[in-house]
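Yeah, one chain of the complex is gone here, protein chain that is, but the others are all in their spots.
Entry: chain A
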Amino acid sequence: MSMDMSQFTEAFLEESFEGLEHMETELLALNAGDEETLHTIFRAAHSIKGGAGTFGFSAISEFTHGMETLLDRMRNGQQETTPEIVNLLLRAVDVLRGQLQAARDGGEADPAEAAEVRALIEATLGDAAPDATPDALAPTVGGNVDGSGPENGPGDSDGTPRGWRIHFRPHADLLRTGNDPLRMFEVLEELGELTVHCDAEGLPATLEGYDPEASYLAWTLELRGDADRADIEEVFEWVEDECDLTIEPLETAGDSTGAHPPADPAPDGSGPESTPPGGEDSAAGAPARAASKPTESSSMRVNAAKIDALIDMVGELVITQSMLTDISEQMEEDPSRVEQQIERLRSGLAELERNTRELQESVMGIRMVPIAQVFNRFPRLVHDLSGQLGKQIDLQMEGELTEIDKTVLEHLGDPLVHLVRNAIDHGIEMPDERSAAGKDPTGRVTLEAYHRGGNVVIEIRDDGRGMNSDRILEKARAAGLLRPDQNPEPHEILQYIFEPGLSTADQVSDLSGRGVGMDVVKKNIRGLGGNIELHSEPGRGSRVTIRLPLTLSIMDGQLLKIHDETFVIPLIAIVESLQTEPENVKQAFGKLPLYRLRDEYIPVVDLAALFGQAEPSPMPDRALLVVAEADNQRVALRVDDLLGQQQVVIKTLETNFRRVPGTAGATILGDGQVALILDVAGIARMTSGRDTRAA
């Protein structure tokens, strides 16, 4: 029988990544002498080792072996649990993660780091108990991975005896382990011609004291054929300590074997596939490379309840569909009663709409995964960083079970790492500095996620030194982002930290060094359709708020009419819609008109002109404006009409056309019309002349 193992490889990898995450979490929480935690960590390593061997990843299996031995010592109290050992094991977790990633993506793990960590583990093992590096692994991996197992060639040419005589006397308890002499004889029968003589002398003479569950019989068996001794030994492998067993050749075909029965199958069965030590690498390495290479998002675990809900909904959909079919049949049969059927048709369609919406929500729900999958990496990060920097940090995580689209989640890791790292690196002060400022010497970093509206909000807070807005203003001016006469509000000043010109400028520490790469963070978040904001109070700490859409592919939109074309604007971007009052319009020559909304002047964008549908036209006395906000900038969009609101499926333009400035893609409306989706932030940039890409 041959079986494609790759179908289980993916499951194995996924489970191993989970196991590693678990190991990491437990290692970070490990206290000396915490036996239960050690058991858990040990089991995780053990499972990875076993699975890796079975699914053909011998390097992973070998690497894990040392970890496992070390963990075994620790849980048995033979090895002390020290911070150094924990850090070594954490490094080993990283190596293993790299190896698993390489196995999944087909890349290559860093062999030098693996070798170094392995050597360190072995050195530790050597220190603790020089006698006991187990040798169990080598024969295990080598012997079985290549699939040759015990079925080495029988070496029929040179002197295998024509048969064997087997004396088999089970001990009384043999049956109690589920072993059955009869089944064993049946296996022997497959190896050749078998004759069985039963010796019943051991049976008690009377029934008194007779134990029906004990074994009293003995057998002498003769097996004719060219079976190997090893084949026979394998049949009795499990009972060798529960019986008296002798295996002797019946008669031999040549003198040499008579003196030396082939107890070891290797010398004469040495085909190319049966040399364990050498075959190990090549044979086990090949399936590792040949295994399927799922991409990061190709498989995911789904809660069974979600699937059940889907099935329910499909059931309802089927019912609705048959109801609609029935209506159409009735209409055909009796056209005179169409009037009555219309009402039924309407309610059927309403039902269909409800089903579709629910189904859509459920299908979206399948892609939703708890944000804990990203949050989980932070205890380790904080542990490492606080060790490196000599800072004391208490990491709080809230709302880990908040669900978010899997794709969004996958792209969220790096920006969050960056933000948390910055908070620790530059936000949190050294313990003595904190004490001097009257603060708790232990700094606090909080990660929180929650749902608000159609969004997932993630906050990264620290109670560190906060940011100096004067310095940022100075930097922003120096970078030419602001004219000397511009005096933004303190809150607006902080947002300049996300500007590329500022962030890469320099990394002076009195600017909290936070500029480094913040523009990249913002770009990533914007790429996910989200936005990012910063609040900070000197001496009290900072708060970064990230708002992300629940999903990337569907959004709530407001349909707009602009010069006979329909556009969609994300509902989340709209601040308000209004009819202009003539006295609030300020029109300056050569500049965008401004509209005064309460005490704020907002630039008005002539969308028809912007998209080249019409010549720029002066603003009429009464116009319809949609005030929208993105990136802390507001723009008022002049539109001809507000149509309905609906959910739209976002299709990218870039795939088939190219990026169009001011748009975030397109969608297909119910009537088949294509509508462009407005990118409010892009429009704001285009109109303020800061977007070079728009040119």
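Operating definition for what follows: contacts are C-beta pairs under 8 Å (C-beta built on N, C-alpha and C of every residue); 3 or more make two chains touch, one makes a residue touch a chain; residues count from 1.
To be clear about the criterion, contacts and distances are computed from a predicted model.
You can't see one chain of this complex, but its UniProt record names it "Response regulator", from the set "Glucose/mannose transport system permease protein", "2Fe-2S iron-sulfur cluster binding domain-containing protein", "Succinate dehydrogenase cytochrome b556 subunit" or "Response regulator".
Set against the missing chain, the residues A:Leu28, A:Leu90 or A:Val187 yield one that touches it, A:Val187. Residue-wise, the contact with the chain that is not shown comes from A:Thr40, picked out of A:Thr25, A:Thr40, A:Thr220 or A:Gln360.
Hidden from this view is one chain, which touches chain A at 1-3, 5, 7-9, 11-12, 14-15, 40, 42-43, 46-47, 49-55, 61, 134, 136, 139-141, 144-145, 147, 149, 175-180, 182-184, 186-187, 213, 235, 237-238, 241-242.
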